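Apart from one protein chain that is not included, each protein chain of the complex appears where it belongs.
On to chain A.
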């Protein structure tokens, strides 16, 4: 079997009583890389968060299925154990918990009791992965994300992605805050994950990232929906021309979620 399949069907999501997602449809198969683009405030992070089960977002309609299993019925940790991973746009800082203890707990959470990862093996893998992402070794013993720079946080998300090896990764603006060199390093990391099994949904504003990680599909979100899908060439056109032509094409005035289509 070529990996897992994540299906998002007519997904409606509210936050504090306000509807943000208004019927999103998207299918990600194992081995595929999808890019989701769109102007600010159009629901991209909401989609990512709702998939993972963020406590503030309430799904009012629609389905999210992972290999046919109802993801929305699962607790957040169960979603992760089922194979989902979300690299967050704004990762939390957790004082007193070292990065390395956290990573080890995460890895062990996906394994059976009694089958915990041996400490030496864990350290070796972590060291190697940190090297490949050019992360300073000190970061392992620092408290989770506490005082990390924007770019360090993003690299740390990818470190987790690479060590946890999920079936489907959702990466929310993993490129924001990265300098050009870091962007290259992080992209290499993500590309390393690429095989015929791993599926990935990459939320980004910039073609820059997609120069390194060529997506198989590109989607544009506006007003809490996917309004246009295409191949890599769609991202190139957005880079060159912006979003106005899509809005014109679809007769959209205000692309944010507050507006009725």
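Note that in this section a residue touches a chain if its C-beta (ideal position, glycine included) is under 8 Å from a C-beta of that chain, and two chains touch if they have at least 3 such contacts; residues count from 1.
In this text, contacts and distances are computed from a predicted model.
Only one chain is not pictured, and the protein name UniProt records for it, out of "Phenylacetate-CoA oxygenase subunit PaaA", "FeS cluster assembly protein SufD", "Quaternary amine transport ATP-binding protein" or "Oxidoreductase", is "FeS cluster assembly protein SufD".
Here the missing chain is touched by one residue of A:11, A:47 or A:86, and it is A:86. In the complete assembly, the contact with the undisplayed chain comes from A:160, out of A:46, A:160 or A:204. In the complete complex, the hidden chain is touched by one of A:10, A:77, A:136 or A:179, namely A:77.
Within the full complex, the residue among A:9, A:54, A:142 or A:208 touching the omitted chain is A:54.
Taking the complete complex into account, residues 52-56, 75-77, 79-81, 85-86, 88, 91-92, 94-97, 101-102, 105-106, 109-110, 143, 160, 164 of chain A touch the chain not shown.
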